[in-house]
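Just one protein chain is left out here, and the rest sit where they should.
Moving on to subunit A:
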């Protein structure tokens, strides 16, 4: 774990010092699970006045391996509506899979990517087959082979 710990320690220190607008650190008690809140900064009506909660899960191989990142649903934190976000919070984004991930990415850059993913979206819909996927999926997000077929949203 030493490998990931060192890097996460540095990241955490930096997050405590300064954070980009619309990103807030909620909890980082250990180097395995972190919670962060993100907001969309422009006036996109889909996400106006909403805050969304992200859960990061790091493996010992982080940052060689990507972290597992999902939206979590709490009382005042819904799952954002997006054609690449399933209603159980699982996100289909290439940079979170081993193909798109590079160890240069970090927690902050992931949050910013997700912010811009939401900002750029105008479709008020879930991915195709959301119901079925949510009902049947037992796999962890990183083991799912998403098709990153549509890069327009």
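Please note the rule applied: a residue touches a chain if its C-beta (ideal position, glycine included) is under 8 Å from a C-beta of that chain, and two chains touch if they have at least 3 such contacts; residues count from 1.
By definition in this document, contacts and distances are computed from a predicted model.
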{"item": "Choices \"RBR-type E3 ubiquitin transferase\", \"Vacuolar protein sorting-associated protein 51 homolog\", \"serine C-palmitoyltransferase\" or \"Ribosomal protein S8\" - which one is the UniProt name of the chain not shown", "value": "\"RBR-type E3 ubiquitin transferase\""}
{"item": "Residue touching the undisplayed chain, where the options are A:27, A:61, A:116 or A:131", "value": "A:61"}
{"item": "Contact residue for the chain not shown (choose from A:88, A:105, A:119 or A:137)", "value": "A:105"}
{"item": "Those residues of subunit A which, in the complete complex, touch the missing chain", "value": "3, 6-7, 9-11, 61, 63-65, 98, 102-105"}
